[in-house]
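Every protein chain except one is present and positioned as in the full complex.
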Amino acid sequence: MTEASTAPKAADIQPAAGKLGIMIPGMGAVATTLIAGVEAIRRGLAKPIGSMTQMGTIRLGKRSDDNQPLIRDFAPIAALDDLVFTGWDIFGGNLYEAARTANVLDRDQLEEIRPFLESIEPMPAVFDQHYVKRLTGTRIKTGKNKCDLANQIRNDIAEFKTRTDRQVMLWCGSTEIFLEQTAVHQTLAAFEKGLVDDDPGISPSMLYAWACLKEGIPFANGAPNLTVDIPALRELSKLTGAPICGKDFKTGQTFIKTVLAPAFKTRYLGLSGWYSTNILGNRDGEVLDDPESFKTKEESKLGVLEYILQPDKHPDLYKDIFHKVRINYYPPRGDNKEGWDNIDIFGWLGYPMQLKVDFLCRDSILAAPLALDLCLYMDLAARTPSLSHLGVQEWLSFYFKAPDTAPGNIPEHDLFIQSMKLKNTLRHIMGEDLVTHLETPND
Amino acid sequence: MTEASTAPKAADIQPAAGKLGIMIPGMGAVATTLIAGVEAIRRGLAKPIGSMTQMGTIRLGKRSDDNQPLIRDFAPIAALDDLVFTGWDIFGGNLYEAARTANVLDRDQLEEIRPFLESIEPMPAVFDQHYVKRLTGTRIKTGKNKCDLANQIRNDIAEFKTRTDRQVMLWCGSTEIFLEQTAVHQTLAAFEKGLVDDDPGISPSMLYAWACLKEGIPFANGAPNLTVDIPALRELSKLTGAPICGKDFKTGQTFIKTVLAPAFKTRYLGLSGWYSTNILGNRDGEVLDDPESFKTKEESKLGVLEYILQPDKHPDLYKDIFHKVRINYYPPRGDNKEGWDNIDIFGWLGYPMQLKVDFLCRDSILAAPLALDLCLYMDLAARTPSLSHLGVQEWLSFYFKAPDTAPGNIPEHDLFIQSMKLKNTLRHIMGEDLVTHLETPND
Amino acid sequence: MTEASTAPKAADIQPAAGKLGIMIPGMGAVATTLIAGVEAIRRGLAKPIGSMTQMGTIRLGKRSDDNQPLIRDFAPIAALDDLVFTGWDIFGGNLYEAARTANVLDRDQLEEIRPFLESIEPMPAVFDQHYVKRLTGTRIKTGKNKCDLANQIRNDIAEFKTRTDRQVMLWCGSTEIFLEQTAVHQTLAAFEKGLVDDDPGISPSMLYAWACLKEGIPFANGAPNLTVDIPALRELSKLTGAPICGKDFKTGQTFIKTVLAPAFKTRYLGLSGWYSTNILGNRDGEVLDDPESFKTKEESKLGVLEYILQPDKHPDLYKDIFHKVRINYYPPRGDNKEGWDNIDIFGWLGYPMQLKVDFLCRDSILAAPLALDLCLYMDLAARTPSLSHLGVQEWLSFYFKAPDTAPGNIPEHDLFIQSMKLKNTLRHIMGEDLVTHLETPND
Partner (left out) sequence: MTEASTAPKAADIQPAAGKLGIMIPGMGAVATTLIAGVEAIRRGLAKPIGSMTQMGTIRLGKRSDDNQPLIRDFAPIAALDDLVFTGWDIFGGNLYEAARTANVLDRDQLEEIRPFLESIEPMPAVFDQHYVKRLTGTRIKTGKNKCDLANQIRNDIAEFKTRTDRQVMLWCGSTEIFLEQTAVHQTLAAFEKGLVDDDPGISPSMLYAWACLKEGIPFANGAPNLTVDIPALRELSKLTGAPICGKDFKTGQTFIKTVLAPAFKTRYLGLSGWYSTNILGNRDGEVLDDPESFKTKEESKLGVLEYILQPDKHPDLYKDIFHKVRINYYPPRGDNKEGWDNIDIFGWLGYPMQLKVDFLCRDSILAAPLALDLCLYMDLAARTPSLSHLGVQEWLSFYFKAPDTAPGNIPEHDLFIQSMKLKNTLRHIMGEDLVTHLETPND
């Protein structure tokens, strides 16, 4: 590896000057927790726990140099004070009301920033119950076809551009039904024709993504929907230089899974079964109670083990894993999701052992800081030539259940490799040495 | 970093020719599980699950090269067929009997290799109940002072040298009482005078280590005893070129702890409390029921979080952790240890969440493959000039609750960094490129 | 209550003389564990743990009398030495082979009683895959219609009667698909016509029950199938004086549920949710993986809470319980079922609390002693006029997820009331005072 010759210059990155507009389709629990939190943090009322861009440090040089600046001091990331929020939703009411409905943050905390939250009112959304069976919206755009609807979104974006200097879009809407790729997804031309023809393969999230990329704005996806995982929108991303990335926030159970599976593999402990069940009572749980939406989520969740454990390379350890993922709608808990994992491993000479993990987590509390980081890193990517020209931002795999890659690459699911990849990418674009943890005295 | 100039040549490593003798003080559950397992594996009756040297692969070059040989094909590691075992124990009987008492392996399995196990009979051991209150031995060496006892061990080693080409010693004996460093530990001269004077600061494990290093043989420590963590024996290690390393096998709860703590830190999730309790019913549990022995173990277990989480660098996240570790002797389970962790974390804006982990593991099944790897890697280190001259083998931190480092270095507890350090060290000594996980298309 | 006048005389009970024949449709895991266990116990190789008839005591008189004989010394229960086993199965092979396939008992244990097990070979079974989708049998009776098949069973029974003095039938076959009651189930005449007409409402388990009751033999049901819960077969039971009882062995999770729910109610703690999930890998798990069979099981499992908690009487505590039961086929565990319950309760002023229960149990180990007790108690009932004339044996509710009652009665699910009812029934038929636990000095 000879970084010297190919390393980008930090100077090539455009500065994070002016206002960064965050556009969010789906302003429910995650969006309101993000936005209320950012405002609380700006006012010094709370800390951005869980956010790498805000709390994270990065080691530079050798470990013994003890040089670990904050990431936001190291890389030119937009400041929280410069963030401006807008979005779309199918339910009426301002964000204070939406946050009260979501019931994630304490009432006391919401009251302190109530006027700010009341000042943001989602725009009417593009929605079609065919794609999300369990929801019934009240504020929905109408149009003569999907192309018309998508252009209404472009108009919304255009208006927002007059108020902000740069923009990022982050899908925080619901999980749509499982869609297979069809001809309409294969080329941009076919896709744009499909918009006019109301092709059923084009879901609402795709309309947002198309409008966003068409406007040259980065698009990130918090749900497991197909959306930009299609050649047509990758083509558009390349065309307009608007970064895209993986999908489906890696929060509760999958977060833990991508921590434990690498641990077993590192120790070459075998795996015979992994049973994961979730109970959650928020709107997400309600939507996933529909088998069609669950299938989309399931696909996103099941792939993880295969990629990390490489059963083809380690058949004695991983070729016969029985992997099951269940999600159950369980209203008593609301947003306080609980994940229970039962893991059957085996060790020396094949003797079986069990690990059980009970994660009493909070869905939106885990997702909000990831949402924030993604907005800021996607904006950074858009301003960094050596990243923006790549289209897909593989280095952001850290945030996703379903990381995206350049064509032909293998997605990386191991949380620690993802983290190292992310930080080494930051070091790389800023012209610093990469970390290898070799650390012998000769280093 | 310019590896090119400093990289060692693989050719400098001496080949793994001839018999490798494994000498084990303390031939109880771990030792018998190791030795019976090696024999079962040699006969094709079982697989060496959990052993990196036997099952592990190492990636060479870029990920897309898809070049992942087995580690034992890549580095000149001793073959299982070349291993010869001996050791010492305070209880009578051959290893078949010891394995039956330990009750770790199935009776059927033991019967298949019974003659082999019956052929190994531990030598009488050096033992002093002052250092392990709960045990009473029956086959104990006597001598006029500690120096005399240590020389009896040297004689045992000398005899074993006549039957083997190279040797490694691995302490699998009990946890001794907590010892503070005193003057007798500060120099080799003071230590050797203390041997003659029966200094109480010198425990039986130190006698074994002294004898071993004096004979130029690598010494590894499966228990948390002070043993070689003293200047006197480090001096001896340097003098004779015999490698030493960390201590206390990282098996059950601490293994998981050094997986989860890095996960929280990677995600910048805060930690307010971590309560760990263990129940186990084997001899180890009985010994640790004594408060003095438990203190030695506790020190080894408690340090882990501080090193990984760096509360000084992340005070908002980690400055107020309430960390408690309990071990309870619970005979109903025998060697089937159970660890229960209750972890209190907090996320975005400080909201609390909980993670609970119940690990139904098997103490010796987890330890045996680590014991095997350590023997083989310590032997490799002894044959590799660029490693042997270091004395302390930091790259083997992966295996220990209490990793050892060169003076002034900070121990690394993060399992994944430890793993990367180990594999990059192997790549380094074999002249291969190090892995950084950067993996941008320009790589 | 004036027991004196109505109390039956113990002398009315016919003695347990001669051989008691146990006939079991479905000789898989439960049946082989039962039969192998009875033989091991007869030979003094093991203890009948979990069996009230064998291990249980019954208190007579006041507590201070300290008079607690063994139940089998107190009531005229058949002796284990007098049991003779036969049965039917759709798979070939003798019971040693069936027990090896079931993989419940240790191989060593099976070898000790191998000749006995090999001496029992199930008769070909009546089976129809329409009612159990996931199984494919190999030894299946054929006949021109259901009546013919049922009469083949009667012939098998008649043959068994020549070898035994009394008989009991216990269904240990699979869970059939969910069946609603139809006209064919309403009268014995309609049912017997349906046999000839091959009515789809008549499942194989009904054929066995009909044949059994027709022969005047008690019938008990270890599965949740509809079977005798129909007027037609109740009519037959009355007609021939053959006792029937509840259904579906109360073993793992429901056993615990009927312990904890009464505890909450006794303390007047509220309940907002109860989420129960099971993982199991035996044939039962495979069958229940079929949604139609699962529905039958689910109905049996869900009713429990409603009956115990009486939400209509305690609306503030129990009117809004979200109760969910899941079963997942998970092969890594085999017969070692695991049930995980998450229970959301609330206390003083409505504050929420949680209880989580993880039960690492063994399906057949829990079921076998219940199967034994049921056979012995059903035989006792048949010999006790004051019980046999009742038809339905409510006092055996203790053993079932779905207890059966006389028409108009409310089933009792509380394990402790069930136990008291059972023991007071024994006291009652033996002419002893009932226990009230009042125990004031005036008693």
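A few notes on this one:
Residue numbering begins at 1 within each chain, and the chains themselves are lettered A, B and C in the order written.
Simple rule for what comes next: a contact is a pair of C-beta atoms (placed from the backbone, for glycine too) under 8 Å apart; a residue touches a chain by one contact, two chains touch by 3 or more.
Values in this document were obtained by computation on a predicted structure and should not be read as measured data.
Of the listed positions B:His130, B:Arg163 or B:Arg326, the one in contact with the omitted chain in the full complex is B:Arg326. The residue touching the chain not shown here, chosen from C:Ile77, C:Leu207 or C:Cys361, is C:Cys361.
On the side of chain B, the interface with the absent chain consists of residues 272-273, 275, 277, 279, 322, 324, 326, 328, 330-333, 338, 340, 342, 344, 356, 358, using the contact rule stated above. Seen from chain C, the chain kept out of the figure touches residues 1, 6, 33, 37, 40-41, 46-52, 55-57, 63-64, 68, 105, 109, 255-256, 259-260, 262-263, 266-270, 313-314, 316-317, 346-351, 353-362, 365-366, 368-369, 386, 390, 394-395, 406, 408-410, 412, 415-417, 419-421, 424-425, 428, 433-443.
Simple rule for what comes next: only the chains that are shown with their structure count from here on.
Homomeric contact chain A/chain B: same residue numbering on both sides for over half of the interface positions.
For this pair, chain A with chain B, the centres built from the Cα atoms lie 40 Å apart. In chain C, 358 are the positions where the chain touches two or more neighbouring chains simultaneously.
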